[in-house]
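Shown here: the complex without one of its protein chains, the others still in place.
Each chain gets a letter, A, B, C, D, E, F and G, in the order it is written, and its residues are counted from 1.
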Amino acid sequence: MPEKPVVAVIMGSQNDYEKVEPGISLLRDFGVSTQVRILSAHRTPDEVKRFVQQGEKQGIKVFICAAGMAAHLAGVVASHTTRPVIGIPISSGALNGIDSLYSTVMMPPGIPVATVAINGSQNAAYLALEIIQDSFPEVAQKLKDQRKKMVKKVLEADKAIQK
Amino acid sequence: MPEKPVVAVIMGSQNDYEKVEPGISLLRDFGVSTQVRILSAHRTPDEVKRFVQQGEKQGIKVFICAAGMAAHLAGVVASHTTRPVIGIPISSGALNGIDSLYSTVMMPPGIPVATVAINGSQNAAYLALEIIQDSFPEVAQKLKDQRKKMVKKVLEADKAIQK
Amino acid sequence: MPEKPVVAVIMGSQNDYEKVEPGISLLRDFGVSTQVRILSAHRTPDEVKRFVQQGEKQGIKVFICAAGMAAHLAGVVASHTTRPVIGIPISSGALNGIDSLYSTVMMPPGIPVATVAINGSQNAAYLALEIIQDSFPEVAQKLKDQRKKMVKKVLEADKAIQK
Amino acid sequence: MPEKPVVAVIMGSQNDYEKVEPGISLLRDFGVSTQVRILSAHRTPDEVKRFVQQGEKQGIKVFICAAGMAAHLAGVVASHTTRPVIGIPISSGALNGIDSLYSTVMMPPGIPVATVAINGSQNAAYLALEIIQDSFPEVAQKLKDQRKKMVKKVLEADKAIQK
Amino acid sequence: MPEKPVVAVIMGSQNDYEKVEPGISLLRDFGVSTQVRILSAHRTPDEVKRFVQQGEKQGIKVFICAAGMAAHLAGVVASHTTRPVIGIPISSGALNGIDSLYSTVMMPPGIPVATVAINGSQNAAYLALEIIQDSFPEVAQKLKDQRKKMVKKVLEADKAIQK
Amino acid sequence: MPEKPVVAVIMGSQNDYEKVEPGISLLRDFGVSTQVRILSAHRTPDEVKRFVQQGEKQGIKVFICAAGMAAHLAGVVASHTTRPVIGIPISSGALNGIDSLYSTVMMPPGIPVATVAINGSQNAAYLALEIIQDSFPEVAQKLKDQRKKMVKKVLEADKAIQK
Amino acid sequence: MPEKPVVAVIMGSQNDYEKVEPGISLLRDFGVSTQVRILSAHRTPDEVKRFVQQGEKQGIKVFICAAGMAAHLAGVVASHTTRPVIGIPISSGALNGIDSLYSTVMMPPGIPVATVAINGSQNAAYLALEIIQDSFPEVAQKLKDQRKKMVKKVLEADKAIQK
Partner (left out) sequence: MPEKPVVAVIMGSQNDYEKVEPGISLLRDFGVSTQVRILSAHRTPDEVKRFVQQGEKQGIKVFICAAGMAAHLAGVVASHTTRPVIGIPISSGALNGIDSLYSTVMMPPGIPVATVAINGSQNAAYLALEIIQDSFPEVAQKLKDQRKKMVKKVLEADKAIQK
């Protein structure tokens, strides 16, 4: 796998870090070089555009975007690239993530955002891995191994409860 | 009042026109020069930025933005200007406007959008008029007159029903 | 800037103070003379009317209203003035602010309320500042400076996370 | 029963008439003198106050208020009287009555509104009749008779379907 | 005022007591003899029926019913009486009171329930007092006095915050 | 299979018939003697109780209850029997079935209602058939046959679309 | 009653155990042999299928399935059997159980899931007991006894509060 970043994880605010961290860890566990950025669709729109356009040229294959409330980050990123963009709605504020879910998933035709569950950073990472697996066959194999580990973990819990 | 545009009305799609038209009419009834644009936050982000920055320089005092679904237009416009931005959530698609309401109103601190009711283009226009009234005193007077007309209209309906 | 109040912040109950305070601080940081009141649309309707009508005459340019549950305060204030009224829905009670959001934003045609996010007192303040900037040019400049500070703050957090 | 009005039915707009009419008919079927008004909490706040305060003095025992969207009418009426106020949330606009339900029922402590179902004008009338029955014993008897008629009607439909 | 109960407060479960208590206190502060019962629409339907029918005969003028989740208590009570029934939706369980609000307020035509806010026991009590005031004139006077106290309390808080 | 009714289908109102009919047809297609009643939890509570208690004695094994709005019917039926009660929330009125879903499914501990989808009368019937299959083995076999028919129907549609 | 399992309780994750435990206890209090499993519809789909098909052959009469978020477990189990399947939506994650309620109850025609309240494991158990009572008459009697205990418990609480 290349040393330069393959996946970018952008979050709208420092406060989102804790909820996004499990996804970042997963990507790194898979050995995928991941660039982590804090960029705000509303406060730093120009920086977002620059990063996305440069990133695409420099080999970023998937953009993961996490934001809360009126979560426009994933949509704004998607407006600047034709690479797959994955949106993680973050629960923050009084509406607890319903607002960010709707703001992320209800995109109009033409500019898709692949949305995962509220705070679903792990699945955002898994989805990114599934998307890049054709370019990096070692990822494909690791995904299959990981599934087997999941099965094993469930079956162990299942055994434990039956005692 | 100046001939060059004072208020801009931007809608995200041609389909929103019917719901935005009452607000445009109202602004014109008040004699306010109004520029109407169709610009998409997602499909034409660069054009949006250019228009907002130029518009601000050329004297646009208020931006009214109407969009449906994951309605990012008002937020994106607000990210490019410190002029007041008014957002009209449009009901379109399966969620009937709840999605656009949340996407428009739940803005994070620093980049405000003055949100009106779903499809509330008239109130968006009234709000714009209230905002520009200090610069254009004739608007201030007309707003007061309009309120009196509203009272009269209600009282007439009230009289009619009592018969 | 004048010493007499330019912006009024009305809250429906003492309990809302903590959530409204960040907005009040921001207005004062901008050097805007701000009058803070506790007035209830339902318990003190006459006092609300008197304050709004007098306030308008004495130079209040924008009314900010914060209320929870069936939040009628902003609408009632708007019914007594043609100055811009900004509504802050407050999360309180079992519905956590959805009730106050709907009660504030879904105003019928003719009486607009510029609604911000639930508990969004900072954006209410920013919006008020954007509205009064034509009358007080120093505010216009400070708004632009503040945006730059926001950009800087995001970029610093961005740098920090990349280490 | 007195000839002067005992129950007042206020609606916020002419458009609500069709949904309120079944309740008005019911009150009249019961022989209760009913005053029907169109008054807007936002457009005619002074007229609302005047009517409620005079009405109370002239013998109105119950106020029924019907309004849609950010339905403040019942709350505003309740703020001017200690007579029972019944609120009918009307479905109108994109949120189809959820907004008016929350705006009507979620009143803060001290100013109650007796809320019925969305568009529930018949139950508003029944509730008013139940409230005034101590003052007008013929109403008490008619309410009991009406219940028996309801039972009969259900049982007839029940018989019909069993064939 | 009579010594025998005039208002009945029924709650569906012991757990609701804390949320209902402020309403009970208020009724007692007004000197209204109040009967408090724990009766479940689902577990003790026969006891509910017996109590309502006997209560009505023995002079209960208003029934206040508090219940959570699929809150059928107020509706079931209303099915056994033509006295006014007030429903308090209680927040309990995962839906936090939305379920009990809908179950209480959306009654079909013919059997009204006067619904107050989620956990709104104080307003249930105020509403009961407003309903019984024609039978007990001292209540009518106290209600007016109480409103004045509310005004005073708000104005004191208002004064305090202006310092 | 016995000639006397094994399943009872109760609906709260004649208006629900069209939405309940598919379930009734299905039961009859399976050769299950089905008693169809119109009984209202609120208008005819005594008749509901009588029917349920007698029905249970006379061999009704499952009660299916369909009701809209504040749908208390299934809960009230369940309060009078320990036979399985299936609730069908009916969409009617402004909330389109969310109210009846919550009123039916969110039952407190002790009195269960087996809830199916809004307007899900077919699944109510299937569930009743699954419940009675141990008493009537021909039903068990027919259920398995029906599943095979479903598979076949899907596969036929699948074939058709591939052409 | 047989020693081999009659009811199966499957939960999608170890984390659901605490919310499911009251239902398991109840089944065991009734002397019903209950098999408890942890199996995930998404992580161990083959194991779910195998268990359901074998379980049905070995005498499982009712399957109770508890899962959170996009709760597919009950639906997947129901797709493999014509025995009654009871679904318990578990509150977990940002949507607090609304997601699991909709995912469990809104099943398409043909594959029913008997849904109980969010976290309603006790009612799931009661429903299972009601379903198996025809095969195990001692359960039928215990259900009636349990109802009497419930009545007694409510009446005791009722007495206590009246003092």
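The definition used in the following text is that contacts are C-beta pairs under 8 Å (C-beta built on N, C-alpha and C of every residue); 3 or more make two chains touch, one makes a residue touch a chain.
For clarity, every value in this text was computed on a predicted model and none was experimentally measured.
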Neighbouring displayed chains - absent chain, whole complex: A, B, F, G
Selected residue (touches chain absent from view) among F:P45, F:G75, F:G97 or F:G110: F:G97
For chain B, residues in touch with the removed chain: 13-14, 17, 35-40, 43-44, 47, 69-70, 93-96
Absent chain, residues of chain F that touch it: 91, 96-98, 117-119, 147, 150-151, 153-155, 157-158, 161-162
Missing-chain contacts mapped onto chain A: 22, 61, 82-84, 86, 101, 105-118, 120, 122-124, 126-127, 130-131, 133-135, 140, 143-144, 146-147, 150
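What we mean here is this: only the chains that are shown with their structure count from here on.
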Cα-centroid distance, chain C relative to chain D, in whole angstrom: 34
CA centroid of chain C to CA centroid of chain G, Å: 50
Residue numbers of chain B (touch at least two other chains): 98, 105-108, 110-111, 117-118, 147, 150
Chain pairs in mutual contact under the definition given at the outset: A-B, A-C, A-G, B-C, B-D, C-D, C-E, D-E, D-F, E-F, E-G, F-G
